[in-house]
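Shown next, in structure tokens, is the structure this report addresses.
What you see is the complex with one protein chain gone and the rest in place.
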Amino acid sequence: MVVTGVRRASAAEVEGLGRCGVATVHEAQNRSGLLDADLRPVWPGARMAGTAVTVSVPPGDNWMIHVAVEQATEGDVLVVAPTSPCGDGYFGELLATALQARGVRGLVIDAGCRDVAALAEMGFPVWSRRISAQGTVKQTLGNVNLPVVCGGRLVGPGDVVVADDDGVVVVERDRAASVLEAARRREEKEALSRERYAGGEISLDVSGMRAELAARGLTYVAETELA
Amino acid sequence: MVVTGVRRASAAEVEGLGRCGVATVHEAQNRSGLLDADLRPVWPGARMAGTAVTVSVPPGDNWMIHVAVEQATEGDVLVVAPTSPCGDGYFGELLATALQARGVRGLVIDAGCRDVAALAEMGFPVWSRRISAQGTVKQTLGNVNLPVVCGGRLVGPGDVVVADDDGVVVVERDRAASVLEAARRREEKEALSRERYAGGEISLDVSGMRAELAARGLTYVAETELA
Amino acid sequence: MVVTGVRRASAAEVEGLGRCGVATVHEAQNRSGLLDADLRPVWPGARMAGTAVTVSVPPGDNWMIHVAVEQATEGDVLVVAPTSPCGDGYFGELLATALQARGVRGLVIDAGCRDVAALAEMGFPVWSRRISAQGTVKQTLGNVNLPVVCGGRLVGPGDVVVADDDGVVVVERDRAASVLEAARRREEKEALSRERYAGGEISLDVSGMRAELAARGLTYVAETELA
Amino acid sequence: MVVTGVRRASAAEVEGLGRCGVATVHEAQNRSGLLDADLRPVWPGARMAGTAVTVSVPPGDNWMIHVAVEQATEGDVLVVAPTSPCGDGYFGELLATALQARGVRGLVIDAGCRDVAALAEMGFPVWSRRISAQGTVKQTLGNVNLPVVCGGRLVGPGDVVVADDDGVVVVERDRAASVLEAARRREEKEALSRERYAGGEISLDVSGMRAELAARGLTYVAETELA
Amino acid sequence: MVVTGVRRASAAEVEGLGRCGVATVHEAQNRSGLLDADLRPVWPGARMAGTAVTVSVPPGDNWMIHVAVEQATEGDVLVVAPTSPCGDGYFGELLATALQARGVRGLVIDAGCRDVAALAEMGFPVWSRRISAQGTVKQTLGNVNLPVVCGGRLVGPGDVVVADDDGVVVVERDRAASVLEAARRREEKEALSRERYAGGEISLDVSGMRAELAARGLTYVAETELA
Partner (left out) sequence: MVVTGVRRASAAEVEGLGRCGVATVHEAQNRSGLLDADLRPVWPGARMAGTAVTVSVPPGDNWMIHVAVEQATEGDVLVVAPTSPCGDGYFGELLATALQARGVRGLVIDAGCRDVAALAEMGFPVWSRRISAQGTVKQTLGNVNLPVVCGGRLVGPGDVVVADDDGVVVVERDRAASVLEAARRREEKEALSRERYAGGEISLDVSGMRAELAARGLTYVAETELA
């Protein structure tokens, strides 16, 4: 089944969350929404944010990715999950060419990817579980734009996907505005801490941890007294 | 045992297949011949093609690689497989220096490799299962130029090995010519598709998939009709 | 518990061992001291040497790293091990800023790390088991500067830690001088071999292996005689 | 947060699905709903079916399982997922004693379990990713009876969980009746096939595959004609 | 392609090798022929020997196993390898019923298996990489009775396959007689050692290792002299 006319988070929300980066967005929604850390960028320095077009595919069969291309538009990212674990190379340069021509920002796939040198050259970012030249067939149907579990997290169509060198995080489309606000507050707070740390202060003082540590029973002993 | 005087695929075949790259060669021989995707380049951007000198080594013992150096010549690549799983660093800068001096193109090893910074600087490409500084001993014999299973595939002496960022593929020496021809045909076809995709067409139309998808029962439903 | 006033290997020993690199130091102490090869640099080309400040942390809790910052000083490296396996992102840019301000050389962590793009930009080197944006809490105590098992090896406070693209090796503080001497002898020997290999000689001759190989029964057979 | 008063699939649905077993239920809902095959029974021969009480826990912290015990009642099973990957032993004999006293059927946990000898003796079934004696703390809150991703699949409170030696499958509470009906039809069909196979017939004839295989180009060649 | 009329090792060879067991057969052919140790029996105590019918299958597609049933006869075992890594449950009770009716001894599969409780009850032995209820489709062709790489080793049609709790070993059909003879010699020798060890002697004396150990420099130091 293919679901059309999917409502998406707004471009402003996507752009704002993308600027904050994965670690900050993840913290801003109470340390949730991260995909499995085994999904890694296929070329270093990749970074993207977009709205999810979700795709469910059989093992070793990429037919539905071709179907999904048509559903994807400016500002989207494809999020692809196989119905059982598979590391085959579902995606390569030709599909990336088609997606890039439509303004699609990138791909997250809980499986394999190939043509990674070409993808790097094109600047088309992909996060995958594996890099593998193993090709796939086109024989069995799946779904587009139904919710999928990708990298151990539920991703719905239209949700915001942010990805960088630290991994991939997803924000539900209806929570995008509030998460963005929390992420910005966090960034401001961190900027202050960074400045103080760079000046030589440490978190025990900056965050006032000493009393709590002592209350929990932390003790300091000189090495010469240990023996 | 060391087998000498091995017949090899021709330099023209090797050069042609190397130019096509791993994904194309793998497709051109009906999606076969790929080594396990866990064999990865130890430095990014590496790319090579050559004829296999196969080496079977005990776990933690690299003596036979030293023996194999003498059997390797201009245009060869070493293909090394341990007799039981081992991630030790069998290979480093010194062996690479000796091989490079003989015109050897690179190494594929179903085990560990070390000195990777030096290998990158020398431009000597290696695909390995692991990077590990763990050294090996020189105490037990193995074989050179008998067929080995490396990365889950059979590799024979003189076979063509092509490797790049997508992985490693092997072509039997007697099939090299026919696979090269099929790979070239595939490249031409892909060039046409790439052009059309870049122009905004999609595979549902370029490859005429719509009828078949409909026949299999693919349906399109608007999100607003789902609830 | 936090142990203070830790005796450390000397700056000269650290500097010398760091110059030799991981593979050479590991060989120089009889192929021992290597941490698990799954601990990898989070950015390529990273290289460091320093004296260990050891930290034991609960799963998903980085409080003791904050405590350890205060114990670390010019020339140190943090060595962090969780009490049970955990891949969460214990460490990021802010802690790195605080450590860099104190002259700390880098981090080895048998767990996860995040903000890797920022760490690369700052030039702060980290070897970790995983890259993960998953944040941690600050609720449970651990230890600083007691010996820890990190990457399968025992690391004591004040020990020398050398890390590069090949992995991480540790040298006990009381053996640093003798290992450094052995490492330098090894480097000299390797320099000679490198020159001869570059000139086309091979190890069978350079290291005189032919007699021993023959004694063990190595035989050479032409391929045409095999069938 | 703890959600109370959860609507559950009916006892008759649970009992019927449990009798069909995991493989049949999975097929009956179009090969969906299986949890990751790395979740294995901690003692052989375990088998259960029940309605899910879902629990989300921090890494290395089992406090919320204690909270969940109170929410579980006759015919339920606990489904526990950590917020980041963790193999610690969250669950053992004492919690099993409390659950068994309440009529709870068993546990599915995407983490570690301990006291497995005692659990086997008690006949309390557990499917876990790991067996580990590693204890956990009680310091951080999580959720009970909100949907969780466990073993890569979404599980909602009140859903039917069926588990046996083949793994774990989940059926949404609102689809339980229709899946049960499909599972029973499948069982009847398989009983007929089993009888014919036991009598020496094979699937090529029983399922009439020969024509389709021939149409796809399957060829038979005698070994003596191959060379 | 399906190859018919395959020449097989003799029943006497198979029976003799099966009696020796995996570890002994592996040693008898110079520590070779073992499949990857991750292929484990799906029920404990399973043990079998037979001649290989080899099957190559696409990921997630078990059609060719159905084709292979017809090629298998009394004394055979199926050896199944996917063309790319896949853990799906290709095989279950119904196929086992059909094979058992034909006198087939068991299955080795470098993928997943299901219905393991039923297989244990039937006494049909299976060695697989995984247990998974995940079903497969029947849409793509593969090969029967061409050589396959299964568990990292080459297996040819008609080869002898021996499997028990220690794993799986394969013996080429043309080497079966000589390997059997070597295995029997080894068994006799081990019986003598076993008797001496049970009587309290140790291998340092039984196998005369002391002189060689001393020559290599083994030293004995009392613990009290260490500090």
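In order of appearance the chains are A, B, C, D and E, and numbering begins at 1 in each one.
FYI, contacts are C-beta pairs under 8 Å (C-beta built on N, C-alpha and C of every residue); 3 or more make two chains touch, one makes a residue touch a chain.
Bear in mind that the values here come from a model prediction, so they are computed numbers and not experimental data.
Across the entire complex, the residue among C:R19, C:R102, C:K138 or C:R153 in touch with the chain not shown is C:R153. Summary of contacts with the chain left out: across E:E15, E:E121 or E:D165, the touching residue is E:D165.
Touching residues on subunit D toward the chain that is not drawn are 1-7, 44, 63, 66-67, 69-70, 87, 89, 92-95, 97-98, 101-102, 112, 114-117, 130-135, 138, 141, 145, 157.
Residue-level contact of subunit E with the missing chain is found at 22-23, 26-27, 31, 34, 37, 40, 44-45, 47, 164-167, 169, 190, 193-194, 197-204, 207, 209, 213, 216-224, 226.
Think of the hidden chain as still there; on subunit C it touches residues 31-32, 34, 36, 83-85, 147, 149, 152-154.
Please note the rule applied: only the chains that are shown with their structure count from here on.
Put simply, the C-alpha centre of subunit B and that of subunit D have 39 angstrom between them. Averaging C-alpha coordinates per chain places the centre of subunit A 30 Å away from that of subunit B. For the pair subunit C and subunit D, the distance between C-alpha centroids works out to 42 Å. Multi-chain contact residues, meaning those touching two or more other chains, occur in subunit C at positions 44, 87, 132, 134.
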